[in-house]
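Just one protein chain is left out here, and the rest sit where they should.
Here is chain A:
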Amino acid sequence: MDEPECDDVLDDWFIESLKTYKDLYVYQLECPTKVIEWTSGRTVCVAGYGSSKNEILELRLPPKLFANENKGLCAERDFKVVHGGFTDGPVHCLKHVPGTRCVVSNDGRSSELQVWELGGEDSDVIRRTGSVAGRSVVSEGGSRIAARLSSQPQVLHGARSGDVQLTELTSGQPLYKLETDSADPLSSLQFVTDAVFLACCCNGNVYIADTRTAAAPQLSPPPVSSGESVLWWTDASSGSSCLDPTSCRIVRLSSSGQAVISDLRNQREAASQAQLDVQSHHCNLDDVTVSWAPALDGCIAVSGFSGAVQIYNTSVWRTELQEAQPLFQHRGHTVSSQPDDGVFVTSHVWHPERPRTLLSAASDGSVHVWDWVDQSAGS
């Protein structure tokens, strides 16, 4: 059972990690997850994507991560499974409905959404409470979901630009339908304010719509790119930091590694762009994620191309396309797996408040929580 070489690589990286990470936690789930979704400031939901039965778990992050003054006195470094349940199929998309103990999931095979109640203090079981029908029955690749940031539980969902719908959760009533002529497969759905949302398509089209009006959505075409038939992923810096929808920034990332930043108000002009060194090791790019840091101005995280999560500082990018190097790379998932396994990161999220804390999950079932050190700054 001795694998000295693998141990050495681990040792090297771990020794280096004493300087490069403030905090580092490494966990192994029984089954890998494609989803990491915050359900509170200290809990996340993960779920398996195996073809039949899977587990959906609500995990509480280790208390030691949050202990500030008395960090030394807190020894607890483990995830606590606070609630758990069973699904009948894979979970490809999972979103928490803010203000509730409810999450909504999709299995990536159909347009139907499953509704779950996470449970409280008296029971540790997550129960299925219902489902939401998709606007159209057929859907390859499954539906994307976005939960509305308001008091009534509502979800925006759809698999293509032609079947996006806003549904009220308790009644199942559709409240709004996105009317477009196209049927482009979606890579994500995202609310930028209470009423304005983006329907981001894999071909790079981004529809900007307002649920309060019946007006046609605005269409922002993909940036000019060097590659042919590239796929695009999009993220908008939104939520509490973006009260005015017109001051939102959007990042679009292509499968060839081109990243373009633009203003929601002025889509035609790229504010800045860069060619990222994504080191794609495989062609199956189902789980690429690009996200703005909620508490670290101008930083984005990119994952899904390989076993690493890359952090880039976009504030130094220019309008002309140039190569950019990551500010930081988390290689923990690659380093702790066998070289031939082809481990890739399936998901990552930023902590909503702690500037440099992220969670990442990989195809081998590993989940890491890490707080990296910005070595370029004098911290």
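As a working rule, a contact is a pair of C-beta atoms (placed from the backbone, for glycine too) under 8 Å apart; a residue touches a chain by one contact, two chains touch by 3 or more; residues count from 1.
One rule holds in what follows: contacts and distances are computed from a predicted model.
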{"item": "Which of \"Protein AE7-like 1 isoform X2\", \"Integrator complex subunit 11\", \"SWI/SNF complex subunit SWI3A\" or \"Ubiquitin carboxyl-terminal hydrolase\" matches, in UniProt, the chain that is not displayed", "value": "\"Integrator complex subunit 11\""}
{"item": "Which of A:Q28, A:S51, A:N266 or A:Q279 contacts the chain that the document leaves out", "value": "A:Q28"}
{"item": "Hidden-chain contact residue, picked from the options A:I36, A:V82 or A:A270", "value": "A:V82"}
{"item": "Full-complex contact with the absent chain, from A:V125, A:A216 or A:V316", "value": "A:V125"}
{"item": "Contacts of chain A with the absent chain, listed as residue ranges", "value": "1-2, 10-11, 14-15, 17-18, 24-30, 53, 55, 59, 62, 70, 72-86, 121-126"}
